[in-house]
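Removed: one protein chain of the complex. Kept in place: all other protein chains.
Chain IDs A, B and C follow the sequence of writing; residue 1 opens each chain.
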Amino acid sequence: MATSTVAEEISERESKSKETMRALVFHGPNRIGIEKVPVPRAGVGEAVLRITLTTICGTDIHIVKGEYKVRPGLVIGHEPVGVIHELGAGLTGYKVGDRVLVGAITPCGQCGSCLSGQWSQCGGPIGGWKFGNTIHGAQAEYLLVPNAQANLARIPDELRDEQVVLLADIASTGISAAESAQLKIGDTAAVFAQGPIGLCATAGARLKGASLIIGIESDPSRASMARRMGADVVLNFQECDVVGEVLRLTDGKGVDVAIEALGTQGTFENALRVLRPGGTLSSLGVYSGKLSLPVEPFAAGLGDHKIVTTLCPGGKERMRRLMEMVRYGRLDLTPLLTHRFKLEQITEAYKLFAEHRDGVLKVAIEP
Amino acid sequence: MATSTVAEEISERESKSKETMRALVFHGPNRIGIEKVPVPRAGVGEAVLRITLTTICGTDIHIVKGEYKVRPGLVIGHEPVGVIHELGAGLTGYKVGDRVLVGAITPCGQCGSCLSGQWSQCGGPIGGWKFGNTIHGAQAEYLLVPNAQANLARIPDELRDEQVVLLADIASTGISAAESAQLKIGDTAAVFAQGPIGLCATAGARLKGASLIIGIESDPSRASMARRMGADVVLNFQECDVVGEVLRLTDGKGVDVAIEALGTQGTFENALRVLRPGGTLSSLGVYSGKLSLPVEPFAAGLGDHKIVTTLCPGGKERMRRLMEMVRYGRLDLTPLLTHRFKLEQITEAYKLFAEHRDGVLKVAIEP
Amino acid sequence: MATSTVAEEISERESKSKETMRALVFHGPNRIGIEKVPVPRAGVGEAVLRITLTTICGTDIHIVKGEYKVRPGLVIGHEPVGVIHELGAGLTGYKVGDRVLVGAITPCGQCGSCLSGQWSQCGGPIGGWKFGNTIHGAQAEYLLVPNAQANLARIPDELRDEQVVLLADIASTGISAAESAQLKIGDTAAVFAQGPIGLCATAGARLKGASLIIGIESDPSRASMARRMGADVVLNFQECDVVGEVLRLTDGKGVDVAIEALGTQGTFENALRVLRPGGTLSSLGVYSGKLSLPVEPFAAGLGDHKIVTTLCPGGKERMRRLMEMVRYGRLDLTPLLTHRFKLEQITEAYKLFAEHRDGVLKVAIEP
Partner (left out) sequence: MATSTVAEEISERESKSKETMRALVFHGPNRIGIEKVPVPRAGVGEAVLRITLTTICGTDIHIVKGEYKVRPGLVIGHEPVGVIHELGAGLTGYKVGDRVLVGAITPCGQCGSCLSGQWSQCGGPIGGWKFGNTIHGAQAEYLLVPNAQANLARIPDELRDEQVVLLADIASTGISAAESAQLKIGDTAAVFAQGPIGLCATAGARLKGASLIIGIESDPSRASMARRMGADVVLNFQECDVVGEVLRLTDGKGVDVAIEALGTQGTFENALRVLRPGGTLSSLGVYSGKLSLPVEPFAAGLGDHKIVTTLCPGGKERMRRLMEMVRYGRLDLTPLLTHRFKLEQITEAYKLFAEHRDGVLKVAIEP
């Protein structure tokens, strides 16, 4: 299915809609604002949610700055919690009013990629990421969910919106680092950068059974949160030789799993430098420009190293499983929701978030 | 290497030894006692430990009752913590006086099985289990360790003997259930029987990222310990329909991973009955007599089920990794060491342990 | 999605259809016949094929004999090759007239099972198998395909119907045995029974890199076909001690992978008896009655054995991949299509097939 065609069809339907809603619209680098746009209508296999909680992601900052390209006129945001407002034809097992979580990645489940278990690459490269990228996103009062049968995850009654909203993207992404690395019980791990994704990667390494977990972070409040999320040691790269220190902490061997959660040459390279032979570099960062792979810590290609990258796993089953982890007390991400804004104030929230002010980690947005 | 030949060689060396030690010798069903026997001497690639702490295992009870056959005259026991007393030729990196943990399973690392990653089946079926099975065991003042280069795991200074002794067998075995099942973050698990192995299996399911963990156990003190080790719910099979209750707790789906930790037809069968299609039955039990596989919960062979069995993983690297888990606070098994006896009183300890008296879980034996 | 509801909806639509077609209808044990029934109509997400080639499966024989229960009135058969006749709403990328292969298993791609990679267990136990089981099947002039977006696999122009029809079920099933066993390059394999599924399992073991492949079969023409499909040795269980012979051929070690392709106690048990410690029994058979697991070759549960079962993998991506194997000359199953009948003569074909007459392996049915 050509995403552009889908996007066009959706636009057409929307323009026929008479109801309007408030949404954050991107018009070009640093040109965003709350506007009135048509409420979407659900086509075959689609659903419309009334958003009850969403957030701003680091990727949204890249979009607003013009560093990641999306079409002007797009509503952005990709972390939706809401209530089913309309159900299109062909859906079963749902009813209007159901409270649901939808992942940032919304696979169709029915293309060659999905049927190979590559749900995030649905239909083509990065194709699973649709919200706020190729179709309208979640920073709005209503949201159209494509392939809704595969993507609406009912929220257990005992969980509040705040407890699950971060599962849509950062928790699913962060936790996937240890999963993609196939981290084993007793493995050591180093997690480079303890922003929201890195903090979730730390939690994920803990959940999967790492022994020693080393966080790398210079910001004291993030360092402290890293310890809360499961890091045993947090190294401040401004105050010590991180590579030397990690080697010292692992008896000179290096870690079994090094997680890159920032997207820079420096962290990527250091992740490789602290890796033991046969270890895995699990990369979550979004890189730009050039990335160089230093040959010496790469053992000239003879070190049995693995480098794996992961785009946020999505789909309703992933969301269900992560919600079960919250439900049974294995994971509590509410400390990461440091601030809360109304949708009308979202541009203010963007500013705070972009400037890393006030100890911000994640911002809850309430339509 | 024919184990019998090794055993004969060792016997010969021992008979030449002039020093003697106290050891628990098996002479036939229900005929065990502390005796004076020669202190072993280290041959090429071997080491002798002075035992500082050991325990009694459920398997030892089977041996004493005659249910598992070993040769009369054998010193039994297979969970050794000690200090290196003598090092044979060909060993490097160790010195007399080093405090070490040795797994119940002592792979050679150099046969076809070991070089295929099947260390527990070293040299042939169940061949990795040597102590107290094919060669003298650990319920003694001294212990000869074969293939010592692969099996002596130095204990970090900050860990006491009590903190690591249970890693040799029950923790390594118990934790392996979730590992062999390839339990994933968010999986549900049911653990049948919460004896020492089952309790460690519960801890292992937790360490590997299970969401809901259901223990099955009727003994109230074991049920309580199961909760401490990570079970969310403990079902008393004498008071409820276990299969029905597990299905209810999992919305009718069944668990992703069912762990059998007892070795009976009933628990094996129930483990299968609570398993979802595509799920894994991870079996740790030692079965005798006949085992029947009910065709209906097995979906006539069409349910994409897996049944995996695991013999305790051993070798010094496994021990090192488990000790790291203890060191970093991921695992604390000291609550399972409910009783402590001197080696001289070991027959008393056997009685207590065999009769499940006095809330006993594991018994520490101190030579 | 409740399959029964779907089935009811489909029935309703069919009854409104005015066109009729010939189809093989099951009315109860040993009561089948070609009848006029309504041509199905495509609903949302569905397609209707005009069947150009299909076959009879061993499972159909079980259905006809009443050994596997389906509802009277059902059209049976589940191996369809055809041309798209009608496309329902919500499908993209297909057009009427496309020549397609559809797997015996038709996953939705959008339920919790599918989104966990358990496509064959779509919606519940064995839920991926719909054709001729819970909805009308392929031994007809037309066939309604549910979840068509996930299940219509276009056939490359250079491949004839005869070259791909067996991929729908027996090839996908047979090949999955080595896949599910994670057979590695250099592994030895024994395949018990060389009927159509076993022959494909033999081909699969070869494709995945087995070294020595041992077939077990008494029928001389099947034995000969087994050699053609990749077996190095074929043992006639009526003329030799199969277990002893397999052990002899593997230097006493046993095979790495034992494949059961019949569904009887004897073959299941022998598959276990020839397995090395740490090996995998990959089971394809459909079992009835009681299945017993002999404790001794199972090493009392201590042999690190795995038992895995697999229901035919389906979905359009699986079909595409298998067609690529045919296209590049890796797999040629046309020798298995020993007979060919018109749809009108299908009851005759059933007889021949059920009685194993005339060297029959698979029968092509042409509407």
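One rule holds for everything that comes next: contacts are C-beta pairs under 8 Å (C-beta built on N, C-alpha and C of every residue); 3 or more make two chains touch, one makes a residue touch a chain.
In this text the structure is predicted, and so the values were computed from the model without any measurement.
Q: In the complete assembly, which of A:146, A:209, A:230 or A:285 touches the absent chain?
A: Residue touching the absent chain, from the options given: A:285.
Q: Which candidate, A:304, A:344 or A:358, sits in contact with the chain we can't see?
A: Residue touching the chain left out of view: A:304.
Q: Can you tell me which of C:39, C:197 or C:212 touches the chain that was removed from the display?
A: C:212
Q: Check each of B:26, B:119 or B:268 against the chain that is not shown and name the one that touches it.
A: Within the whole complex, the residue contacting the unshown chain is B:119.
Q: What does the interface between chain C and the hidden chain look like in terms of residue numbers?
A: Counting only chain C, the missing chain is touched by 175, 179, 184-188, 204, 207-209, 211-213, 232, 320-322, 324-325, 327-328, 330.
Q: What chain A residues would touch the chain not displayed?
A: Residues of chain A in contact with the hidden chain: 112-113, 116, 118, 120-121, 124-127, 129, 253, 263, 276-278, 283-295, 298-311.
Q: Touching the hidden chain in the full complex, which residues of chain B are there? Just list them.
A: Residues of chain B in touch with the missing chain: 1-2, 5, 44-45, 89-90, 92-93, 107-112, 114-117, 119, 147, 149-150, 315-318, 320.
Just so we're on the same page, only the chains that are shown with their structure count from here on.
Q: Is the contact between copies chain B and chain C built from the same residues on both sides or from different ones, judged by whether over half of the numbers are shared?
A: The interface is built from the same residue numbers on each side, given that over half of them are used by both copies.
Q: Counting only residues that touch at least 2 other chains, which ones in chain A make the list?
A: Residues 320.
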